[in-house]
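Only a single protein chain was left out; the remaining protein chains are all shown in position.
Naming follows writing order (A, B and C), and every chain is counted from residue 1.
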């Protein structure tokens, strides 16, 4: 399935709801979305991955790139993910220690930083 | 999707409900089912194809073989099919003139022959 | 830019005909073949692949069948190549194949002929009845069936 992206604002956070497959074919679209948000001055991002069906290391690369971009503006990038099969690649790569990972968008928005 | 087969009796007819894909990989299973019914003395068959997702010429071959078998016992083989994409191959091959094709199992059971 | 091409080589087994269909439909969709043509792609590629598998099983079961799928930009093409060197007698013309089919199907009391194999040529007749743009090249060293469909870029 192809990538779907929806963004909305919750307080001072921008939530990006990602669906479908994030891979070498679709990752550029996600990257451009993140770049556009940062250029528009949105430095506190919550990436909701609950509807992601597939994520590979190319997708991780885009998330890491996004984290670097928002941090350059003292911003934050948090993830929402409870799917075991998606969490697995974050664990394997040690990125669970790099990204704040929350169980729901509400938790991610409530969290500081 | 794989083949699914369910058989039941309605009056003097035996209804075979076929689902999934009937192709070179699964057609042997359908053939064996038809042979088993004929050997058990069921000579009036209704093949319900409403849940068939794919049918190729191998599947047609099995239906033609079934028709020959039941006719050897003065029996009948009727089809139930309203799906345009499945009807297409019967039209291309001229088999719409060979098989009685009905809009519902009730119609097929009510029809004579 | 290289032309997007996928080649699938598969052992001549019925199960792999499903893989051929799956890949053909998936690539056709991505190439921009209209949704209402995808069933046609599935059936036509399946028929051609089934035919090639059956020819290989008779003549050279250890050799793979080739399916070549290409996105030329304005067209999506599917080419099924078999190398069956012992081909069955030249396929009957489609009209004859279908007439024979109808005739065998209507035989009320077949003698011993209860097998389900279709008269030769029915597979190609189905492909010909489905696909507008199809070329069959048969020779002593094998047979190639080449089919093409327009993509959204070509419409």
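As a working rule, a contact is a pair of C-beta atoms (placed from the backbone, for glycine too) under 8 Å apart; a residue touches a chain by one contact, two chains touch by 3 or more.
Everything quoted here is computed from the prediction, not taken from an experiment.
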{"item": "Among the chains presented, those that the missing one touches", "value": "A, C"}
{"item": "Residues belonging to chain A that touch the chain removed from view", "value": "21, 23-25, 27, 31, 54, 56-58, 60-62, 64-65, 67-69, 71-72, 85, 88-89, 92-95, 97-98"}
{"item": "Footprint left on chain C by the chain that the document does not show", "value": "2-13, 15-16, 18-19, 22-23, 26-27, 30, 61-62, 64"}
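In this text, only the chains that are shown with their structure count from here on.
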{"item": "Centre-of-Cα separation between chain B and chain A, whole angstrom", "value": "51"}
{"item": "Multi-chain contact sites of chain A, meaning residues that touch two or more partners", "value": "none"}
{"item": "For chain C, residues that touch 2 or more chains besides their own", "value": "none"}
